[in-house]
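Following: one structure in structure tokens, then a few remarks.
Removed from the display is one protein chain of the complex; every other protein chain stays in position.
All chains are identified by letter, namely A and B, in their written order; residue positions are counted from 1 within each chain.
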Amino acid sequence: MSTTSGVATGEFAQGKPPLDPGKRKSLHDGSGRKAAVLIAPTIVLLAIVILYPVISAVSQSFTKDAGLDPATGMFVQGGFAGVTNYKLWLLQDCGSGAFSCPPGTLGSQFWTATGVTFLFTVVAVSLETLLGFTFALVMHRKFKGRAILRASVLVPWAIPTAVTAKLWYFIFAYDGIANKILGTEILWTGDGWPPKAAIIIADTWKTAPFMALLILAGLQVIDESVYEAAKMDGATAWQRFKHITLPLVRPALMVAVLFRTLDTLRMYDLPKILTGGAGDTSTLSMLVVDQVRTGFNAASALSTLTFLIVFAVAFIFIKFLGANVTEQRAPKTKKAA
Amino acid sequence: MATTSRSTSSHRGHTVTASGVEVVQHRNVPAAVLTYVGVVLICLWGLLPFYWMIVTSFRDVGFTFDTTPWPTHVTLENYTTAFSTDRGNHFGRALLNSVFIGAVTTVVGLVVGVFTAYALARLEFRGKFYVLGLILGASMFPGVALVTPLFQLFTNIGWINTYQALIIPNISFILPLTVYTLTAFFTEMPWELEESARMDGCTPGQAFVKVILPLAAPGIFTTAILAFTAAWNEFLLASQLGGDKVQPVTVAIASFAGAQPHQEPYTAVMAAGTIVTVPLIIMVLVFQRRIVSGLTAGGVKS
Partner (left out) sequence: MFGKPGTSFATRKISFTLALAATGVLALGACGGGGDSGGSADAAKGGNTTGPITYVQGKDNSGIVQPAIDKWNAAHPDQKVTLKEQTDQADQQHDDLVQNFQAKNADYDVVSVDNIWTSEFAAKGWLQPLTGDYSLDTSTLLPATVTAETYNKTLYAAPTTSDGGLLYYRKDLVPTPPKTWDEMMSMCSIAKQNGIDCYAGQYAQYEGLTVNVAEAINTFGGSILSEDGKTATLDTPEAKAGLDALVKGFQDGDIPKQATTYQEEQGRQSFEDGKLLFLRNWPYVYSLAKTDGSSTVKETFGVAPLPGATDGKTGASSLGGHAAGISVYSDHKKTAFEFIKFLQSEEIQKDWLTKGSAAPVIASLYDDPTLVQQFPYLPELKTSIENAVPRPVTPFYPAVTKAIQDNAFSALSGSKSTDAALSDMQKSVQNAISGGQ
């Protein structure tokens, strides 16, 4: 199926002259049209499911939430809000100036939630990357029973998040198996550091396989002859890892890290089921859900802010960490320096 | 090493025998031991909590909170409860729904994703970076905030409780990752092979399908597994946009109820979790050959 349509679109695009007469005739015109045809389905799908909700969220974030009419006791439409909904989150302004939201209101939790979301993301993604890379290196080796290893690495990833969260909730209960094995009496879903550790452990367990799979695939497209050549040149194992494996696996690694980061920044199910937000473990997405139940417009502002925060992280990633998948690599040098 | 020097013969010549492992297996005994220690640790990491899930799933509901580390009060009751339809649960049907939704999502998502990734990796056109940014942007909006607008949209077009209401959002969720992964892999491919194929008379499409796709097989199969798993795991939208007929397993599990209000059906949920995990493991075992041998199996020259 992909064969025929790929060919068809290719010929179609090439056979036709550029429609826009003002356009410079160049090699790029033909591939531009072809590219447009190839990319269009993706864009259309994303527009329906993502772009429409994003636009509607942004527009609704400038409307006040419905308020109660004291005379009738019924809700009435809120009217234009200006940036009130944004001030609620950014300045924790519940109506009487900055930081007027008392503890226990959602408005007071924006920065805490942002902080804890970043904490989860930084710690969990780092651990997942380290573990995932290690898993992938071991999985890449040839030895008997490799299939079993691959399957067992993937088990955590295969269990639906909702079940994973329940499983860990069960494991981390006070009278649960974790405390029994460790011989501790830790309140894993209570206050302080344990709930944060519990969430990070459960998330790392669940998603390290994702990293491992992507990195493994990256390892497998590396031509073995590169290693052979490096070995002949007398490169040590560490040198080969540092100068061949790492650079060549980098595109796959960056994609894995980038997507894990974006996903963890939007984490919801796991902390929701595991701790319900106890011990300041409410993530931004949990805050969004709580706010949707209280007022949809302020929630739209919060979704938009979350979007912008995630956007900023992605921006930094691509600008400073080079998570750029289309970057054509210069021809690789042969020798490990 | 220069990508240009990647030739057909070098592929065939080395992949089967040569690997870093050789060093480990023949020259370096401690490293081999280390590998197996690592293997055992990794298996324990992945399997211990899963083991606990299985142990719990076979435990009598009256002993739900027993913490004996091995199976006690063993019963199959949780599995029959999971599949029983007495209380209006249709776990079996939900399993089929999930397989169907996951399969369609994966196939359509991959085809669409391969087109886009090909264009991004292979074609020069203006606005490439805008496209990449836009696609990535789809992974930035909190998923929980999509429910209400999509519910309203799908209500208006009569899609609530239909397969497409679940499949189309799923495809959109997997597309950013699919496109990025595939683009990363395609970019790494030695395109000189495609060019030589075209000189042999292949159209660009044929050259792509016959030369590049097989080379990218590890990436494609990996992406397929990730995509399928993502669709298999989706819960939030399915619980609101779906209905009885199209309900996937994740929602079916959330519908499990204890025999009493407030009673948590842990043992049945663990049984259901075990059932749901097994097909994916089988899929991975089936596909893993392809993942492993993608480079050679496709046959670079056909």
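What we mean here is this: a contact is a pair of C-beta atoms (placed from the backbone, for glycine too) under 8 Å apart; a residue touches a chain by one contact, two chains touch by 3 or more.
This structure is a prediction, so every number in the text was calculated from the model and none was measured.
**Q** What residues on subunit B make contact with the chain left out of this view?
**A** 60, 62-66, 73, 86-88, 129-134, 136-137, 147-148, 151-152, 155, 239-240, 244, 251, 254-264
**Q** Of the residues in subunit A, which ones touch the absent chain?
**A** Against the left-out chain, subunit A lists 51, 54-60, 63, 65-68, 70, 72-78, 88, 94-95, 101-108, 173-175, 185, 187-191, 243, 246-248, 250, 275-279, 290, 292-298, 300, 308, 311, 314-315, 318-320, 322, 324, 326-330, 332-333.
Convention: only the chains that are shown with their structure count from here on.
**Q** Report the inter-chain centroid distance for subunit A and subunit B in whole angstrom, where each centroid is the mean of the CA atoms.
**A** Using C-alpha averages as centres, the distance is 16 Å.
**Q** What residues on subunit B touch subunit A, complex-wise?
**A** My answer: residues 1-4, 6, 10-11, 13-15, 18-21, 23-25, 35-36, 38-39, 42-43, 45-47, 49-50, 52-53, 56, 65, 67, 69, 111-116, 118-121, 123-126, 128-129, 131-132, 134-146, 148-150, 153, 168-169, 171-173, 175-177, 179-181, 183-185, 187-189, 203-206, 208-209, 215-216, 218-219, 221-222, 225-226, 229, 232-233, 235-236, 249-250, 253-254, 266, 269-270, 272-273, 276-277, 280-281, 284-285, 288, 291-292, 294-295.
**Q** Quick check: in the complex, which residue numbers of subunit A touch subunit B?
**A** Touching subunit B from subunit A are residues 1-3, 6-11, 27-28, 31-32, 34-36, 38-39, 41-43, 45-46, 48-54, 56-57, 131, 134-135, 138, 140-143, 145-163, 166-168, 170-171, 173, 175-177, 180-181, 205, 209-210, 213-214, 216-218, 220-221, 223-229, 231, 237, 240, 248, 251-252, 254-255, 258-259, 262-263, 266, 268-269, 284-285, 288-289, 292, 296, 299-300, 303, 306-307, 310-311, 314, 325-329, 331-334.
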